[in-house]
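Here it is, the structure, as structure tokens.
Heads up, one of the protein chains got dropped from this complex, but the rest are sitting where they should.
Order as written gives the chain letters A and B; numbering starts at 1 within each chain.
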Amino acid sequence: MADETPKPDELLSKMNHRPDTGQDWMQVPVNIRKGMYCYASNPKSVAYLGLPNARPWNPLEEDWKLPENWQEILFEGFRDRLEKFRSFKVFMDICVRCGACADKCHFFIGTGDPKNMPVLRAELLRSVYRHDFTRAGKILGKIAGARPMTLDVLKEWWYYFFQCTECRRCSVFCPYGIDTAEITIMGRELLNLLGLNIDWIATPVANCYRTGNHLGIQPHAFKDMLDFFCEDIEEITGILPEPQFNKKGADILFVTPSGDVFADPGTYTCMGYLMLFHFLKEKYGFDITWSTYASEGGNFGFFTSHETMKRLNAKMYAEAKRLGVKWILGGECGHMWRVINQYMDTVNGPADFLEEPVSPITGTKFENAKSTKVVHICEFTADLIKHGKLDLDVSRNDNKVLTLHDSCNTSRGMGILEEPRYIIQNCCRQFYEMPANTIREQTFCCGSGAGLNAGEDMELRMAGGFPRANAVRHVHAKHGVNMMACICAIDRAALPTLMQYWVPEVDITGVHELVGNALILPGENKRTTDLRSEPLPGMEDADEG
Amino acid sequence: MRLEKLLSDRKGEIVDRWFNAVIDTYAPETARIFKSRGNRFANPVAASTLDSLQEVFSGLLQAADTTQLATALDPLVRIRAVQNFTPSQATGFIFTLKTIIRNILRHELRTPRLADQLPPFEKKIDDLALTAFDVYMQCREKIYDLKAGQERNSVYRAFARAGLISEISEDGPYPESN
Partner (left out) sequence: MNVKYMYSLLAVIALFLIAWIGSAIGLKPLFGIVFPYVAVMVFIAGFAYRVMSWARSAVPFAIPTTCGQQKSLPWIKPNSVDNPTSTGGVVLRMILEVVFLRSLFRNTRMKLKESGNKLAYNLEIFLWVGALAFHWAFFTVLFRHLRLFTNPVPGCVELVEKIDSFFRFEVLYDAVKVALPGVYLSGIILLLAVTYLLLRRLFIPTVKYISQAADYFPLFLIFGIAFTGILMRYFLKVDMTSTKELTMGLVTFHPTIPKGVGSLFFIHLFLVCVLLAYFPFSKLMHLGGVFLSPTRNMRTDTRARRHVNPWNYPVPIHTYEEYEDEFRDKMIEAGLPVEKMPEPQPAEETDKKESHDG
């Protein structure tokens, strides 16, 4: 009877979805699956920005309501970008398909979908490139790996270019430095020519353009929110910080992602900034202003097109110029810093109306930011700590066992690795690194970057974030880690959800929340709680005043 | 208890085949990478799958209760609950264990005394499948919780805390996304 039962393989083949071995990937049709994609962009948002083809559409429907000549638009857009971006042209040509990148993508590792291998994601574009722009592709067609642009190909592009977080991990391992982020950026630019964005990107972009931040928070609400944090801080410490807004003639302009102002747990990081600035003002006369106009450091325009990125980013320099500050201090954010570090000066500079940044407290010259004139708050704070300018009580963070998630953009588009570690180690006593192949330049993405931190694509986010969560689970089990720090607002928005699914025992914090907890404000009351209004270590039984 | 002893002796082989069968539910290109196992942080799906299967199989042999089996299954089913599987595909791997055992113990099972012990053990595997489905549903419910809570947990909560939302109802002003 044993012989009659089917073999495991047969049994599985009856119920499974395996494509036939040897089947060409080009012949596997795209299957747009619920949970893996984000809703289509709201036509109002697309229209507000004056971007093309604003209309309601649904990815699940057959008809995507494309303009009549959509293939021509794409062809022209493709050609234009080949001329404008050497990166694009070279990356289209030189890949040898060695496969080194295949298993480096968190989306591939997590979802197991072969089209999420970076090389294949790029081949989605390359196949059309060969068909339209190379002689071999024109003559030999499929044999040369070429295929014409069809509606199915377009849908495949849309599905997979919004399954990439532009984290650049694959580019670290590529012998030619082929950067899938660059490929995805181009793919998304092309899709945007046809109005094919997702709403989680399009609407924040429109909001940011209008109100200065992604959430569409109007100036008075922005101020109310910060005032509220100050009251919270007063409740906890007895000290009421008084932040300045849109102040002309301030020394420094502070810009941080609006997530820090409006979304937990970023809000606690924001309280950390407020406390730090208050401390510095009291002790050293530090003069910094917030802006309601440039109230967004983050830049979802970067996930739309280079042009939209530039349009949103322009506000930072414009506001710095209007207020007449000396330089700009930037809060904890990932893609905001990719843009500041690698694009801002080029697109909206030169910032010759600003001064080369110098810390007014330590006198340290930030030589590395002398042209862009924007300093990362972790560079700024690390310098303060190094010079002994902060009074810190590390015991207040003793109930936290920490690890650090290096954010993709700041690691692979900037290289700020030691600064946050230095701050954490000076504010906390228990810090453990995750395994070496999951941190620093090899860090795994949160799975929700590049505008994918919506709700409807939760399965994608959970699967894509699994490699990260798996490393967290390891340090949680081994060292009892209960808190993961990060220096990115999308991380702070996305990782708590990721943790709730995979490692519910671990919570997420920004680095400056830790600073806020440890910082001893001049004249403060004895604290009984941390910034989250949870009892400090040793104060669990203390009465709340 | 002879069947259990026999299974225990050949645990390595059985779990190995089971592992391969589970990994073969992925596309072949993916399966090759997953099967290579490698580093548990670079290839977490394979590592979690293998750990989980080992623990589940030990649990079956040691007559673990449902809770213990659910705990053992959790890491594996949790992964499959967010991947490209239908519910039956995500949990169906449990039944392959039956086939694997029958194939591996093909000769031994000709002895009536052993063959008689098989149905009760297979009943345990059937129960395990039901447990797997429970775990799967928990994971899916969690996903839907997270989807629904996405806005309220972050943005909405911060606003409410600041008193910037006029409290009309508990649900807040946001229409639920569909």
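Here is the rule we go by: a residue touches a chain if its C-beta (ideal position, glycine included) is under 8 Å from a C-beta of that chain, and two chains touch if they have at least 3 such contacts.
Because the structure is predicted, anything quoted here is derived from the model rather than measured.
Taking the complete complex into account, A:412 is the one of A:412, A:512 or A:527 that touches the chain left out. Of the candidate positions A:32, A:60, A:94 or A:240, contact with the hidden chain is made by A:94.
Listed residues A:30, A:47 or A:144: the one in touch with the omitted chain is A:144.
By the touch rule set out above, chain B reaches the unshown chain at residues 28-33, 36-43. Residues of chain A in touch with the missing chain: 21-22, 25, 50, 82-91, 93-100, 102-103, 114, 117, 119-120, 123, 134-136, 140, 143-145, 168, 171-179, 182, 209-212, 218-220, 223-224, 245-248, 292-293, 306-307, 310-311, 314-315, 318-319, 322, 340-343, 345-347, 349-350, 364, 366-372, 374, 376, 379, 382-383, 386, 411-419, 422, 435-437, 440-442.
The rule is short, and it goes like this: only the chains that are shown with their structure count from here on.
The geometric centre of chain A is 31 Å away from that of chain B, both derived from CA atoms. Residues 17, 21, 24-30, 33-34, 39-45, 47-48, 78-79, 82-85, 88-89, 92-93, 95-96, 98-100, 102-103, 105-106, 109, 139, 142-143, 146-148, 150-151, 153-155, 157-159, 161-164, 177 of chain B are the ones that touch chain A when the two sit in their complex.
Interface residues of chain A, counted against chain B in their complex, comprise 2-3, 5-9, 11-12, 15-19, 21, 33, 35-36, 39, 102-103, 108-114, 117, 215, 221, 224-225, 228-229, 262-264, 267, 434-435, 437-438, 454-456, 458-460, 462-463, 466-467, 470-471, 474, 493, 496-497, 500-502.
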